[in-house]
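Here the complex is missing a single protein chain, while all its other protein chains stay put.
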Amino acid sequence: MMNKRSEFDVEINDTKGTPFIDNAKISARNVEVFYEKKQAIFNTSIDIGKNQIVAMIGPSGCGKSTFLRCLNRMNDTIQSCQIRGEIKLDNEDIYARQQDPVLLRARVGMVFQKPNPFSKSIYDNVAYGAKLHGLTSNQVELDDLVEKSLMRAGLFNEVKDDLHKPGTGLSGGQQQRLCIARTIAIDPEVILMDEPTSALDPIATAVIEELMIELSKKYTIVIVTHSMQQAARVSQRTAYFHMGHLIEVNDTNTVFTNPEHQLTENYITGRFG
Amino acid sequence: MSFSVTVIVLFALLLLGYFVGRKRSIYVSKNNTKPLHSLPQYYGYLVALWSCLPALLVLLVWTALNSSVISSMTISYFPEQVQQLSKDDLSLLVNEIINLSESKEVLQDSMKQAVVSKYLHLVELSQQLKVGVVFILAFVGMFIGFRLIKPHTRARNLVEKLVRWTMVACASIAVLTTIGIVFSVVFEAHQFFKSVSISEFVFGAHWSPQGAIREGQVGGSGSFGALPLFVGTLLISFIALLIAVPLGLMSAIYLSEYATDKFRAFAKPMLEILAGIPTVVYGFFAALTVAPFIRDMGESLGLQPASESALAAGIVMGVMIIPFVSSLSDDIICAVPQAMRDGSYAMGATKSETIRQVIIPAALPGIVGGVLLAASRAIGETMIVVMAAGLFANLTLNPLQAVTTVTVQIVTLLTGDQEFDSPKTLAAFALGLGLFLTTLLLNTISLYMVRKYREQYE
Partner (left out) sequence: MQKSAMINNEIIRKRLAKRYAKERRFRLYGVASITISIAFLLTLLVNISLNGLPAFQQTYINLEVNLDEDILGVTSSSNDKEFLQGNYSKAIKSSLKTLFPNVKGRKNNKALKQLVSSSATYQIRDFVMDNPNMIGTTQSFWFLAKDDIDVFIKGGIDRSLPETDRRIKDLQLIWIDQLLFDQRLEKRFNFTFFTQSDSREPEQAGIKGAVVGSLLVMLVTMLLSFPIGVLAAVYLEEFAPQNNKWVDMIEININNLAAVPSIVFGLLGLAVFIGLFGVPRSVPLVGGLVLTLMTLPTIIITTRAALKAVPYSIREAALALGASRVQMAFHHVVPAAMPGILTGTIIGMAQALGETAPLLMIGMVAFVANVPQGIADPSTVLPVQIYLWSDSPERAFIERTYAAIMVLIGFLVMMNFIAVIMRRIFEKKF
């Protein structure tokens, strides 16, 4: 094993770059994820800064989506999934006993790869979270919240006359913005985005990317993307995953111009991935 | 020669045809410069089919039509004045002749005696002719098949063409069955509506078909207002759905969303057993255990439930339909994409909130389709109501009273020995028509809804 080292398994035990920062919104330490016997994430530690956009890149199956789903405990819904280590949101361990996944997910929202509006009206899609959590006390407040959220997701002008038509009838890009609108309607602190534009055309993608930058003024955003250009365009920091290991984290500029790790360089220069 | 012996001989000819055909084709291909088109066994099949199929078809058609043709011929043997009798009396007379001919007694009535002997002669003749024609056809067929063994005969293609047409015929039986159902109920119902108007049948509130068989009654027919039957059917079906839909739906939800694999492996087959129990068993249980239980319960509460209350039949029918509803809903709930669930969980919804506010609304068209199918089941269910519901028409919506249903009346009107053309038996077919149309409508709507629903997520 030791004498047959290929260029790919050079020192992947240590994350290169600057995984740790001050004033972190989320800090993950020594996270490991298992599906039954199979290990999907190895000893991963990273800090995610407040009001930043952090992009997670890496080849398919590298564990970036799995890691993302740990951040709002979405992996709880998969029975065979086990998580070790520690993830703190504002210095509270989100996997602690007293921590409630429902409350956590209200604080850490998520947008998925494929737009998944509920088969309800556009209005009800956006109002869903607020109604669940009892965030508004009357119809006027709710109307107001729906309008504001749609506005901030840049969708309101397109749908203001069709609020009671089904959300599934919108175009792909509009559906994705609807999903973003319904996420920000409950005013989370962090928004996780799992390849949010991979099912969209370039124009819709551009609209979403603009929206992300706009939203990062208020929210902390973690985005998983398979597009390095997207990571370069929107994120302040970029993390590179490889086969379940977090290889390198750094300012986006540094990662793309001066990667420390050979694997990162191979990936961003397009030698594989 | 009896029918079964004829069939056995024909099968022997089939085997013979196969072996002869095969042997012959091997012989032909050896002594011919040009090779045969197909493998020897296909020539065997060809000869076998030619020797058996036409003969078998003629045999079946002949046997099916034999008795009706002979009966109508027998009528022509009666003297002129007898032939003037009504159709019903004539058919009775023919039946008498048939019965007399079996008893083989010597009769006093010379006219009948003459007809009986002519009838017997006819039966004999028909039998001999049938066997003769069938075997002549069989041998002619075998000869034709034998002549077909030539290099340029495409035996395989011919056999396969026949196989294909046989398959088409088999598949078409489904259509023929529907046509058969429609014709049988429509024809008899049409007879019925000649004497009872449709509006009286559908909206009449008085149902007592028993009146029809009393002799010398004015008008000669009972009252056929089927409204109490329809109401009774709907009442019992409604009670059944009231039990089956919530229990079935909740069971399906629990099993698909909450239960551990181990619990599911135990509970699912249990529910399937519930579906496999024959309806006659449910009926017996309803009549002997549930109905008395409800009567006692009602009495202890100061009510006076009938001993054959609609409630008892409805509850048991509901339990019978639970697995039906649950397996349909299970399929439909599983078709809701996981992404939609994830979306809801990611908003901080609990499992039950996700199910109630996301999954059920998304699955609603499918679930409604399933419920309609269950309703069609409940409306058409027979044994439970025959054994546990009442016999007498009672226009009420009180579940503690005895009501009767469409299926109960069909069974009561058609079991027992009445003549076939009385308004009583015809009324059963009119009810059957109503039942068929209602369930057909429900099935069509629900199949359409479920299909559209599935396409949505495919």
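Labels for the chains are A and B, by order of writing; each one numbers its residues from 1.
The rule is simple: a contact is a pair of C-beta atoms (placed from the backbone, for glycine too) under 8 Å apart; a residue touches a chain by one contact, two chains touch by 3 or more.
Predicted model, so just to flag it, every value in this text is computed and none were measured.
From the options B:N32, B:T166 or B:Q338, the residue with contact to the unseen chain in the full assembly is B:T166.
Screening B:V196, B:L241, B:I410 or B:M449 against the full complex identifies B:I410 as the residue touching the chain left out. When the full complex is taken into account, the listed residue touching the unshown chain is B:V319, out of B:L13, B:V131, B:V319 or B:A427. When the missing chain is restored to the complex, the residue among B:L227, B:M250, B:A339 or B:L400 that touches it is B:M250. In the full complex, chain B makes contact with the omitted chain through residues 64-68, 156, 160, 163-164, 166-168, 170-175, 177-178, 180-181, 183-185, 187-188, 246-248, 250-251, 253-255, 258, 267, 270-271, 273-274, 276-285, 287-289, 319, 322-323, 348, 350-353, 355-356, 373, 376-377, 379-383, 386-387, 407, 410-411, 414-415, 420, 428-429, 432, 435-436, 439-440, 443-444, 447.
Seen from chain A, the chain kept out of the figure touches residues 90, 100, 102-103, 106-107, 132-135, 186-189, 218.
Following the convention adopted for this analysis, only the chains that are shown with their structure count from here on.
Separation between the centroids of chain A and chain B, computed from CA atoms only, is 58 Å. Across the complex, chain B is touched by residues 72, 74, 77, 101-106, 109-110, 112, 114, 116-120, 128-129, 132-133, 179, 182-183, 186, 192 of chain A.
Chain B contributes residues 337, 339-350, 353, 357-358, 361-362 to its touches with chain A in the complex.
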